[in-house]
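Let me begin by presenting the structure, written as structure tokens, before commenting on it.
With one protein chain held back, the other chains of the complex are shown just where they sit.
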Amino acid sequence: MNASGSGAKTEHGRFFEDFRLGETLVHATPRTVTAGDQALYIALTGTRFALHCADTFAQALGLPSAPVDDVLVFHMVFGKTVPDVSLNAVANLGYAGCVFGVPVYAGDTLSATSQVIGLKENSNRKTGVVTVRTTGLNQRGETVLDYIRWVMVNKRDPAAAPAPPETPDLPDSVAAADLRIPAGLTVAAYDTALAGSPHLWDDYAAGERIDHVDGITIEEAEHQMATRLYQNTAKVHFNQQAAAAGRFGRRIVYGGHVISLARALSFNGLGNGFRIAAINGGRHVAPCFAGDTVYAWSEVRDRIEVPGRTDVGALRLRTLAAKERPASGFPAAGDGGAQADPALILDLDYTVLMPRR
Amino acid sequence: MNASGSGAKTEHGRFFEDFRLGETLVHATPRTVTAGDQALYIALTGTRFALHCADTFAQALGLPSAPVDDVLVFHMVFGKTVPDVSLNAVANLGYAGCVFGVPVYAGDTLSATSQVIGLKENSNRKTGVVTVRTTGLNQRGETVLDYIRWVMVNKRDPAAAPAPPETPDLPDSVAAADLRIPAGLTVAAYDTALAGSPHLWDDYAAGERIDHVDGITIEEAEHQMATRLYQNTAKVHFNQQAAAAGRFGRRIVYGGHVISLARALSFNGLGNGFRIAAINGGRHVAPCFAGDTVYAWSEVRDRIEVPGRTDVGALRLRTLAAKERPASGFPAAGDGGAQADPALILDLDYTVLMPRR
Partner (left out) sequence: MNASGSGAKTEHGRFFEDFRLGETLVHATPRTVTAGDQALYIALTGTRFALHCADTFAQALGLPSAPVDDVLVFHMVFGKTVPDVSLNAVANLGYAGCVFGVPVYAGDTLSATSQVIGLKENSNRKTGVVTVRTTGLNQRGETVLDYIRWVMVNKRDPAAAPAPPETPDLPDSVAAADLRIPAGLTVAAYDTALAGSPHLWDDYAAGERIDHVDGITIEEAEHQMATRLYQNTAKVHFNQQAAAAGRFGRRIVYGGHVISLARALSFNGLGNGFRIAAINGGRHVAPCFAGDTVYAWSEVRDRIEVPGRTDVGALRLRTLAAKERPASGFPAAGDGGAQADPALILDLDYTVLMPRR
């Protein structure tokens, strides 16, 4: 108990030396996802995938109603982890092994825990890399999302003794056998006209490049509303007064909002990729700010057979988002040590489900 | 199948020569309208008509719950048509014969088709006028909206041979006999205090002018969120980078958003016009941009008896929206060849239902 102190009751987030290998963090603020969240998600991103927009379309595929957008689920789970994992993060380094589990419907309540699976102090002793495996559950305890994320976190005290270094093995991708198809899903009645694209799984080939054509300009109010909707509390997105004194002089757009926009833009060319089944990896190549116009293009990395299904296949995609420049020239990701195109802001490797012919 | 091409999988919209007279376009992305959409609609427009705001008010009128706003239904249906009809439109020329059918409730799923009923190349051979009749349906196949719209669309190839010209007859207005009153609706328990206006049908007279007093300033985030909520994909609303190089140097506000604002403003003076039954015609007189402040005034064109009803009447209204100038001076629409007031942005002729004394 504290009768006068400042800060005794407030949370300032964990620093590197506060994490313990193997500990499980129970994240606060379980969240009932509603039709209101899905409406806002459409308003903020313009997404048009029919499965998430229409109960009738979902029911024709054997589901009880339209599940909420997969990326919205990702953001809801991710947002919960921020106060415990990345409030003092310097950089969000990457994602791996992200599997989408059971679909989330309006009325489901999501909660999340994270297990610390890696800790490694950096040589400058000022920061360290924390790796967590986060699991999002619905109110029945079913997994809706499971992913690994690693972040660079400040130390409170550079002199603090580090934990023994532990760097977990990270999967390069989610294996086909680990992709989850929603229970009861069938595509016998899949309607490509209503879905908005005639191109099915069989029509794509590894190496194929798709320019998603459109550009979308981000406003401060939009990214702030999106990020608050997910109850993501990272300070850099909301406080212009503090940001003015910082490195960029401006609020930074939540990288996840760029993922949302890239996925929404990808509808034009990948409209039948009705569900994200996995995120194999991802990198926020550069920051994005209000006023930036975002474009995207995708490369088909692989066409994957889903074990036990001849009606639904998977496409492993690499979607790249650029800013202030159309993606028609397929701005390069800088593989193999080459320089990435300076317009690039996102490099996302993920897997979608698509009906087969 | 295409292993390398850009654009093979992406939609770039139909050009004038792609339309065939009589063909029916099945629009993508059916949409379950929810309480989330209605909440956003209120937040974006400030509309206050009691029927759309309160289940109790709707139930007192014999309806199962509050139907979503009529103009929101219009936008949802309209939005679906954009990728197929007007992605390459130069100008949205007009509307006619728009009838609102059964009310739309949260949980209903809307879909839309359009039949091409007119095609006429312009003399410059670079563009042509496409006229479509669009029908919006709910999940039971009941018509929620039916309207005619004509747009000027670019040709892909000026040298392409035009189809034989066909210009459909357009109704000057929706006839009283064609106005649909929601099944079961009764106004015996209509409460004018809760509705917010003491003025009923009998109190209005043809020629009467009403200044709706208030002004509302539009922000980029607002019109973008509204337009994305409707999944309207017209490029001019979202991409500042492209707009900067265009005619106006700025993103253009979706004309339908101006209709929404004008209808919301009209509450002050027409608060008992509880339902839009028809849009007889409409014209976006000039473009509107973020930062503009919108005002509106209305003229009562006609007081219409609804066949078979002595409790509910219809008012044919002409609502004009202006920008950057209050409507207290009733800025002129420029009828009979006169110059329209340069402040005008919308000239809408529509019919509302109102209780009679």
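Residue numbering begins at 1 within each chain, and the chains themselves are lettered A and B in the order written.
Here, contacts are C-beta pairs under 8 Å (C-beta built on N, C-alpha and C of every residue); 3 or more make two chains touch, one makes a residue touch a chain.
None of the values given here were measured: they were computed from a predicted structure.
Touch with the chain omitted from the figure is made, among A:69, A:121, A:146 or A:219, by A:219. Which of A:56, A:88, A:173 or A:233 touches the hidden chain is settled by the complete complex: it is A:233. With the whole complex as reference, residues 34-40, 42-46, 48, 50, 53-57, 65-66, 106, 193-197, 199, 202-217, 219-222, 225, 268-271, 291, 293, 324-325, 328, 330 of subunit B touch the missing chain.
Residue-level contact of subunit A with the missing chain is found at 1-12, 26, 28-32, 34-37, 39-40, 83, 106-107, 109, 111, 139, 219-222, 224-226, 228-229, 231, 233, 235, 238-242, 251.
The criterion applied here is as follows: only the chains that are shown with their structure count from here on.
In whole angstrom, the spacing between the mean C-alpha positions of subunit A and subunit B is 36.
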